[in-house]
Every structure is written in C-alpha cells, then in structure tokens.
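This structure is in structure tokens; I'll ask about it shortly.
With one protein chain held back, the other chains of the complex are shown just where they sit.
Chain lettering (A, B and C) follows the sequence in which the chains are written, and residue indices restart at 1 in each chain.
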Amino acid sequence: MKQNKAMEFESMDATIPVLGAAKILSPMRKANRMSTDGMFVTDNDRVVIDVDPTRIARQIANGKPLAAFEMAGPRERIYFDPKKLRCAMVTCGGLCPGLNDIIRAIVLELYFGYGVSHIAGIRYGLQGFIPEYGHDIMDLNPESVGWIHEKGGTILGSSRGPQPIDAIVDSLERMNIGILFMIGGDGTLKAAIKIADAIMERGLKISVVSIPKTIDNDIHLVSKSFGFDTAVDIATLAVKAAHNEAEGYPNGIGLIKLMGRYSGFIASTVVLSQQDVNYVLIPEVDFDLDGPNGLLVSLEKRLDTRKHAVIVVAEGAGQKFFEGEKSERDESGNIRLKDIGLYLKEKIVNYFKTRQIDISLKFIDPSYIIRSLPANANDRAFCSVLGRDAVHAGMAGKTRLLIGHWNNHFVHIPMSASADERKQVDPDGKLWRSILEATGQGQLKNSII
Amino acid sequence: MKQNKAMEFESMDATIPVLGAAKILSPMRKANRMSTDGMFVTDNDRVVIDVDPTRIARQIANGKPLAAFEMAGPRERIYFDPKKLRCAMVTCGGLCPGLNDIIRAIVLELYFGYGVSHIAGIRYGLQGFIPEYGHDIMDLNPESVGWIHEKGGTILGSSRGPQPIDAIVDSLERMNIGILFMIGGDGTLKAAIKIADAIMERGLKISVVSIPKTIDNDIHLVSKSFGFDTAVDIATLAVKAAHNEAEGYPNGIGLIKLMGRYSGFIASTVVLSQQDVNYVLIPEVDFDLDGPNGLLVSLEKRLDTRKHAVIVVAEGAGQKFFEGEKSERDESGNIRLKDIGLYLKEKIVNYFKTRQIDISLKFIDPSYIIRSLPANANDRAFCSVLGRDAVHAGMAGKTRLLIGHWNNHFVHIPMSASADERKQVDPDGKLWRSILEATGQGQLKNSII
Amino acid sequence: MKQNKAMEFESMDATIPVLGAAKILSPMRKANRMSTDGMFVTDNDRVVIDVDPTRIARQIANGKPLAAFEMAGPRERIYFDPKKLRCAMVTCGGLCPGLNDIIRAIVLELYFGYGVSHIAGIRYGLQGFIPEYGHDIMDLNPESVGWIHEKGGTILGSSRGPQPIDAIVDSLERMNIGILFMIGGDGTLKAAIKIADAIMERGLKISVVSIPKTIDNDIHLVSKSFGFDTAVDIATLAVKAAHNEAEGYPNGIGLIKLMGRYSGFIASTVVLSQQDVNYVLIPEVDFDLDGPNGLLVSLEKRLDTRKHAVIVVAEGAGQKFFEGEKSERDESGNIRLKDIGLYLKEKIVNYFKTRQIDISLKFIDPSYIIRSLPANANDRAFCSVLGRDAVHAGMAGKTRLLIGHWNNHFVHIPMSASADERKQVDPDGKLWRSILEATGQGQLKNSII
Partner (left out) sequence: MKQNKAMEFESMDATIPVLGAAKILSPMRKANRMSTDGMFVTDNDRVVIDVDPTRIARQIANGKPLAAFEMAGPRERIYFDPKKLRCAMVTCGGLCPGLNDIIRAIVLELYFGYGVSHIAGIRYGLQGFIPEYGHDIMDLNPESVGWIHEKGGTILGSSRGPQPIDAIVDSLERMNIGILFMIGGDGTLKAAIKIADAIMERGLKISVVSIPKTIDNDIHLVSKSFGFDTAVDIATLAVKAAHNEAEGYPNGIGLIKLMGRYSGFIASTVVLSQQDVNYVLIPEVDFDLDGPNGLLVSLEKRLDTRKHAVIVVAEGAGQKFFEGEKSERDESGNIRLKDIGLYLKEKIVNYFKTRQIDISLKFIDPSYIIRSLPANANDRAFCSVLGRDAVHAGMAGKTRLLIGHWNNHFVHIPMSASADERKQVDPDGKLWRSILEATGQGQLKNSII
C-alpha cells in the first residue's frame, strides 16, 4: 500500500555492530521447543534491499556485493547471560497505537523466552533517566504487563525533547543495564545513536535496540511501521463522519485534518480505503489555492455539480502558505507546523462568502483520538513480532540497530542507514497515482497544463 | 440513566388533536397478521405521567384526573385511505445518529403496513418546501431506503433556520400531502406547531407528526431521545483517548468538549460509562475557575498527587465567563455559544505557566464524529419503533403530536406540552449525584463551604 | 423496547426488610460533596409499579394503597460502620456483559464513597464459599479493579449449581461479613433468599443485596437487565453475517440461534434493530413447521419470490418438538434444552431435499461470543449505577432485595416479589407486534386462518 520511489542502495553497508562474540547456547535450544536447527536464524539469512532485477544484474556485473539486511529472529548462540542480565525499556515522543503491545512482547519474550527477570521500565521518555525529574522506575514482569494491550497509550509514559546523553549513559551504568530498548521516532533515533556512541566510547557492553515509532509511517527503509494500520482504521471514521456532514447540508464541505508532518501516507491510505474523498492534500505534492487550477475554483465547480465535497489534508501540507511567518519549535525540536486545517477552513469560508455562495463547512481534527486508541489485530500481531525480534537481536549482542520490515521480512537495519532520511509518498509512484484515480482531483497546480 | 427533577403535572392536558373520526378499518386487520383485538392499541391505553404515589393520591383526593399520555401503536380504525394518501417527510437541524433508521422505518411501515406508496422526501430541511431553493423531491420507497441504516447522517439532507410557514403549507397543499413527518429539534417543534395551526386555519386535513431529535437528550417529557445511546457510545472513545494522553505525559491533562448546549446529559452519562474522568462541567451546575474551591486550584492538587487529570466539558457549560461579550446567533436562531473548550484550555495553560509547572494538555472535540456516525443496535431498535408509531399516529388522523418515550412506554405527547420547556440534569438528582460519586470532583464553587 | 403485558399489582407488598435502624450519619454528608438534603434519597421516595391511570384510580377508589417501589440511592443515615465493615461479593451462573463493571462499581463506591476497605471477592460462584473446593479469596480494592471493565467475563469467576446454604452462611460468619453482594440469575436469587432466611434464623446482621443478571432480560419486575443492550449490539453482527450469507447464494438461508431460554427478548430486539430478518421464533409464540401455514411452506414461498431468507430462533423456542424425549438438567438444575437450531437446520435441509430444491443453509450460533465480550457504553453506565445503588442499599441495612430498574427509575425490589415469576414477550403486546410488522412473518400456525 505504501511504496517508495525506487532507490539504489549500491553503497549501503547494512552490517550490524555487535558487542562481542555470541558464545552462550540459547536457552531456547531445549527439548520440545526450538528443536531443529531450522528454527534459528543465522546472520547469513538475508534479504536484498533492492528488488529491481535490472539494477541487481548491473550491480553484480559491476562486481559489487548486493546490499542486504540481516533477517531478524532468534540466534542459536547469544551474547548475554540471561540470569545476570538487566534490561531497560523507554518510550519517547507522541503516542502511537501498539506501544503497549511492544512493551508486552519484549517483557514476555525476555521472561519466558530467555529467563530474564530484571526489566526496568523507564518512565516518561528520556526524562526517566534523569534523576532531577524524580520519576520512579517501573518494574516490568509478566503480571504487570498482563492486560496492557487492551489499553492505548503507553504504560511507561512518554515525553518529548532531548536529555543530556551523558546523564542517560550514567543512569544505564548505575542500573547495570545490558540491553536498552528504545521505542520512538526520529528524535529518539538520533538520541539512540548518540547513546550507542557514548557507550562505545566508555567501553561498556550495552546493546541499544530501537523499534521505530512513527504513526506517519515515514521511516526510511521501513516499509510499514507499527500503529499505521490502526491509524488508518480509526481515521476512516472521521472521513465517514465528514462525508455524512457534507452530504447532509446544501453545499456541505467536510474538511478533515490528519497526521503527516512530512509524509502523507495516512491521508493517502485512508482515502484509498474510504473513497468518499474528493481532495487529498499532502506535504509531498504542491498545490495552489487560487488561480484557475487551484483548490478553490475546483471546489466551487465540484459544489456546483455535486452539492458537496470532502477534503483530507495532512498536517504538513501547504506549509508554503506560511512562509515568512515566524516559526516555533516544540520540545522535541520539531518545527511547530502552522495549522493548515484552520487556514484552509478560513480561506474556503472567505472565498465562498465573497462569491455569495452559502456553504456549510465542518472541520474535523481526530488526531488525538487516532493516536491514543489501542492497536487493531493486525498491528498487535505485527508488534508482537517486532518486540520479540528486538529481544532476539539484543540477546545476540547486536547493537545500534532498528527492527524493521522490508520486502515482507522482519530485518535488522543499522541505525546509521535509516537516520537523516525520510520515507515519503512519491508523487510519480503507485500510491499517489491511486489517489488521483480514487479522487479524480487532478493536479491542483496552476503551472501544469 | 437520565432522570428529571420530580415534576407535577396536575394541570397538564395530554389530549391529542385529531383531524376527524377514524372510520376506516386498518389493513393490518387481515388474516395471519394482527389477528387479535389485543394487538391494537386504543386511546384508553394510557400511561400516567407522574409516578410518585404520594402526589398521585393527593391528586385523586383533590378530585382531579391523573395526567396521562396516550400509548402509541396501531389503531384498529384509521382516518386516511391508504390508497389515496400522500405523505411527506423532512429532517431538520443538526445531524443525529438514527435519522436514516427513522426515515426507513416510516417508509417501510407506510408501504408494507398500510399500503401507502406515495412518500415524498423533502430535501435539506425546511428549505425543501421553498421553490426558490430549487431542491428536488426525493421519491421514498422500500428500495430507495434499503441500506440507508448502515449510513450516518440523513439521506434527505438537512438545514438550519426557519422558512415562511405559509410557503410550507402552500407546498403541502400543492403536493396534496395527508401526513407530514417532521424530524427535528426545538426549532422544528416550534415550526411544526405553526404549520399545524396554519393547516387548521386553512381547514386542511393534514396531520403533522413529529419525532423529536436532540442528541443532547434535552426534550421535555421525553425520557430518552434517539441517537443519545450512540452518542454516548462514540464519546467514550474520546474519553479513552484523552485518558491515555493524560496518563502518557508528566502532568498530562486530557480536555474533551462534548455536546450539550443547555443540558449535560451526554457529558454526564459518558462519565458514568467511562469512569476515568476527574471533572465534569455541565451547563446546569455552576463552577468557578479561580479561588480556593475553583477548578484551577483543584486541578493543581490533582496533578500534584496523581500526575494526570481528565476533564469533560459540555459545550454550554460556563457561559457566564462570556457575559458581556457580544453574542451571535446561528441560522436556526440559536445563540452561538462561546467555545468553553478553547477558553478552558487557555485558562489552564496560562494558570500553570504562571505557576511555572510544566503540563501537557490535549484538547479533543469529537462532536462532528459523534453526531454523524450510524446508530448503534439499541438506537436502531428504538428508532424502528419511533418511526412505526409515528406512522400509526398519522394514519389514525392524530396531529400536532410528538412520538416520545415515557415511563418505559412509547406515547403520544401533544406538541404544546413539550414546547418551551427543556429537560435538564437536576443538580440535586440521581444522575448528578452519581457523577459526584464517580469523579469525586466535589462542588467547584467558592461559595460553598 | 421491552414491555410486558399490563399487570395488576394490587396485593403486592414492596416493603424492603432491614437489619435494624440506620443511625450512623453517612460519610457522604461532608463538605463539598453531598451538600444538600436533596442529594439523599428517603424511603418515601417511591415509584408506582403500575402506570395505568384507570387501574390506579380504581385501586384508590377501593381504598387500597398503591403498590410502589422504594427508590434506590444513598441514604443520609446508614446502618453499618464503614470502618468495621467487611463485605463479600460473588458472581454466579453464565457470563453476561457488565459483570466486571458491577464488581468495579461496588468496590469503588464502598472504598471511596463510604471508606470500606475490606472487600472479599468470592471465586467461582457459590463454590468459593465451600472450603472443599479450595478456591482462594480475592482481595478487591481500587487497584485490583482498575482496568477490569475493559475485559468481558468476570474476574471473580463463576460456576453453576447450588451449594449447601448452611456452609455458605458458616463461611459468611467466619469471614465476619456485613454485606453480601450476589450477582446472578434465577437460581442465585433462590439461593439468596435461602441465605437471607438462614441469616435471619441465626440472628446475624448480614445484608444480602442482589443484582439480577440475565442476558435474556427475563427478570420479573425489572424492565431492563444489564448486559442486554450489549447482547443485542453484538448479536446484530451475527444477523448481518447471516443475511450476507443468505443473499450470497441461490436460495440462501441464514439461520441464527440466539439466547432466550424462556423469553425471546434478545431475538426480538435484535430483529427490530437489524431488519433483515424474515422469521423470528421465540418461546412465547407457538409455531408449526409443517402444514399450509407452517414455517417450511412459508419459507419455500419466500425463497421462490425473494431467493433468500433469514431466520432467528431463540434457544427456548419450539421445545414442543422434543416432547417425549428424555430431558437432562445442567449443574444449575435448569432443564437442558434440546438444540432447536440444529433441529431446524435438519428439518429445513430435509424438506428442501425432498422437494428437490437446492438451498444453501448457514447455521450461526454466536452465544458464547455475545455473552463474554465487554459491555458497551450504555450498559457500563447502567452497571455503574446498579453497583453503586447496591452499596447504598446494603450500607443502609436493607436486605433481601434486588436493585432493579422500573418506570425509568432505579428501585429496590423485594426478592420475594421477583422470584418464581418470569418476564416474557407478550404475544399480544407492542414488542411482538413490532416484530410482526418488521418481518411480515405472520402467524406460523395452522390453527389460525
């Protein structure tokens, strides 16, 4: 459903750093459980990154190795001694459906899969590492995570914004942590890299394993991120509502703002699912309001013929309209986007007022409902594997990696490969093409014939 | 769940006007259908309005008749000849779950129950009667209403605001309508009374039957209005989301604005259902923001001990804070309420900024999602009976009445009895008492010790 | 939605027994909480049972008092000292949506409303009182019930069947219990009466308060029982599925079996809600399979004209077809009903095989899914009040009573009044009439012309 522009990966180094040799036999290798060799994954089980046969052939013809990710999964030999190991887990940034499922999967796998019983839940994101905030550590065990998957949000709590890296690593040392599981987005990934670097500098043996969280589904090299399916599921309710409001009144307009700071995946996928939408506006595709091909004229034509219209706008769309205005940043350091939803509302209302046309516009912003409800069944199954694979990677002594999903396989992705890039909807690709077919909206640009 | 202050009805005249004698044998009285006398309702089947045994005894001791509503249901003899009858139906005002279910029930009952096949759907509320708007009539029949119950909103469309009564009655005459079904709120009720009066003045034989629509559940003499259960169902999602957001961050505050212009039934019932709420603010109960017992100080204490809080505010609460500001009216003539949600948000943010306490406040306004989604199963069963009973009343030649639900029975309520009154949450009654128990919020008033 | 045949209650004594005088001032009477007299309920706040004005007038003319229930709610003076009080709670019989909500409401009200902190959860129904079973007591407190409302079933567990009354009362004495909350159906009500009697005989001061549980909604004198709305909600899924299966194949038949041992309320209400059903078969209305007006011939006609049909059958319908067969009883002593669903399936398949007509019949039995999922929002609000009112009644020293809902009020019902009667769908009443209108099924009886 969500595809990227074809990418070439010729120079990518997908090697995952390790803390040391994995010499300990996995406790899974016991009677009546993982009984055959086939059940373990080796580092030679890999998945090519680029699936274009032409580029693959050229790459090999040039004598270069094919870039490929390690497959995730349990290794027969592990690095950490489960009896002595202490782990920590932290969730950072905005809420996303599935956080509690991942927390639960990690705890259950550590506990039942490997026999690790010391698992520290860090409260309120990176704040929890900093003594000044006074947040307690939460003891995680099968009982304390028993029912958390029925609940949205994160039982650990979260927060935005950076904290001093050294203080975090001090805290890890003090707690004698062996594996740190970090669940978060962009900013968390950057922090994770710095933490892993500081750990290496201090010569510590701490694995840092991250599960990328982004309800926007905009992680580079990750074909689908957890929570996205649920977000689409819930967002369709808002579209249905907006459609009913639009049809319910003369010249009714339903305007829905959805998540998507830099990538319009949620907006686009929702529209494919609930094809009652006439306009989708996303950050990746430029559009005009005024002029003969702009949104406003097109909307007027639509109302004239069909009496109602539904518009979905991703929060990061049309930021060009705010150029020149002062920009603010939130605690995470993200630029605080101007509210394109309210801006559009005002522009549309004024346009039709000027044209003396009565309209009935309803603006719906369901973002907080979407991001904080529990995950649906598919996301829960997905989170269950992500969490387990994070444990397997950490137990094997791998570090500075993400658990991702690529070409239909769960894989290890070096943090360095994913950072500083962002997945976006390709305006020439399949997803956007499907949107153009589903909405019939055409190019809302005056410069295009 | 929703109860009113005990009311005395000693002087109430619950007589329903009729167009004339009902002389035609109901087509339901046929083989294999309504086969026994017991299946028909007579005008002597009634329900006392007041259920207080003391007041009843006193009333009878005083030699006064007990005020009682006629029971709704099919009459053995009807007024209109189904073969010649033409009906019209209109939906007015804001959307509400169940509108399509009622439209469908009326159409199916007219068609299959009585053999009436001319049913005109008036588009976009009262506008549809006025030729200048140019809205077409929609032909309603079993096929055109087949699947509409799976859809929220109203297939007829709606609009706000009055239209000239004479033009409406002209239109009814022109279309040769015998029964007009009006589904709408306060304003619609007032229009319905005027229409019925104009009909009588012109000596026409047109029955006006109304089904009261108010998602706020604030209709006087109607214990439950359709759509209310669904509204509560959907609103709990917003409360769950707000609770997860609140728990998810240090000093997290979830603030939800729900419907309720003059009556806090939705806000109150949602809170009973989803008991994660710490403060409920409704129009019927005064509260202060400042001062030692005001909301802000109480909220600070709550955050200090519990780290998070959830607040539900009905849209009509706290309007005293806007006194002195200029008030506007919407197309229906309702006073446009100032947005207490945004006002509270600003007040809370500023209060804690002044106190140098970091908070994380999330504001959720799910109103349009709530009112435009399809009805849940209970509302659909409820609407199914309301619609059928409206048809039975109209066929029997009754007019100027509402179909309501009182003391667990479906009844006929004279329009005159219900108009100009409003049902509200009794601050000394069971519902509000339950809220106080469920939230522990106490009286947020400084004047109370 | 669910109404009974008009009943006369002239001789009913609705007096609730008490353990003694309530002399202690309620802790609710404190600053900033229940601050006005109006917030407490007195025993003079009552609700007439019969709402028929004619019968009421006759009753009074005859000089007889009107039968009326006490209103439920907090009393200003209570019987038990909260500091010393120990309570117990037990859930018996089949699962029903809302059990955990009631458990939670009782615990929260005891704890926060009255300051009672010793609350014993009896495991696995009445078994939990009997030492031989070895079930532990579960300590109930705000933390242990925090999230249970998100979960169906009962955290206490349940079981069927009677246990020795003396052993139960021994156990209550041993645990020094002051209030026993019993949540269960028919059998539990009978046990509760015996327990209350044994308590009285022993001269103990133990209040027995019951909340009637019956997913069938068949409790005499209780207009709606908890879990019923949810059951209807979920059951509509099965009807939708059956309808799609029926429409999906030539001569498709969807056959759904729903709960309803003696009362067809669920089957009937589901059909009102999801009007895709052509036949509803309930215990209260006799029907034939064979003969010119029997189900099979009618079904053949339906398939001939419409190509598909949907049938809903309550489990207790058509038991006459099994007369003469040996009957078994389950652990609760209920007669184990023969499976009318499978019987109908076989009869229908054979009938059409004989007639050489290809059909595609799908049989759906969703009962376990319906009864064990979490309650919906309305049931949760309803359970929240039931639980609190049970606490208020017990704290006031009232005993041998049910908490019920009658004429739209929460009331106290003497156990003796409700036992040995059952609420049923009146074949001449509004609900069944609505079904006949909604399905058009007519009387499936040969004896009726």
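Criterion: a contact is a pair of C-beta atoms (placed from the backbone, for glycine too) under 8 Å apart; a residue touches a chain by one contact, two chains touch by 3 or more.
Since the model is a prediction, treat every value here as computed from it, not as a measurement.
K.L.:
Going by the touch rule at the top, give the shown chains the omitted chain contacts.
P.N.:
Result: the unshown chain touches A, B, C.
K.L.:
Using the touch definition up top, pick the residue from A:Ser117, A:Asn378 or A:Ser416 that touches the left-out chain.
P.N.:
A:Asn378
K.L.:
Can you say which of C:Glu70, C:Asp218 or C:Glu245 touches the chain missing from this structure?
P.N.:
Going through C:Glu70, C:Asp218 or C:Glu245 one by one, C:Glu245 is the residue touching the chain not shown.
K.L.:
Among A:Gly134, A:Pro164 or A:Gly442, which residue is in contact with the omitted chain in the full complex?
P.N.:
Result: among the candidates, A:Gly442 touches the missing chain.
K.L.:
Mind listing the chain A residues that contact the chain we can't see here?
P.N.:
For chain A, the residues touching the absent chain are 1, 3, 31-36, 38-39, 41, 44, 46-48, 51-54, 56-57, 60, 65-66, 68, 73-74, 104, 108-109, 112-113, 149, 223, 229, 232-233, 235-236, 269-270, 272-275, 293, 376-378, 380-382, 384-385, 388, 406-410, 428-430, 433-434, 436-438, 440, 442-443, 448-449.
K.L.:
Residue-wise, where is chain B in contact with the chain that is not depicted?
P.N.:
147, 150-151
K.L.:
Touching the absent chain: which residues on chain C qualify?
P.N.:
With respect to the unshown chain, the touching residues of chain C are 95, 124, 127, 133, 135, 151-154, 157-159, 237-238, 240-245, 247-250, 362-366, 368-369, 371-373.
The definition used in the following text is that only the chains that are shown with their structure count from here on.
K.L.:
Between chain A and chain C, what is the gap in Å from one C-alpha centre to the other?
P.N.:
The mean C-alpha positions of chain A and chain C differ by 46 Å.
K.L.:
Whole-Å distance, chain A centre to chain B centre, using C-alpha means?
P.N.:
For chain A versus chain B, the centre distance works out to 42 Å.
K.L.:
Which residues of chain C are in contact with two or more other chains?
P.N.:
Answer for chain C, listing residues that touch two or more other chains: there are none.
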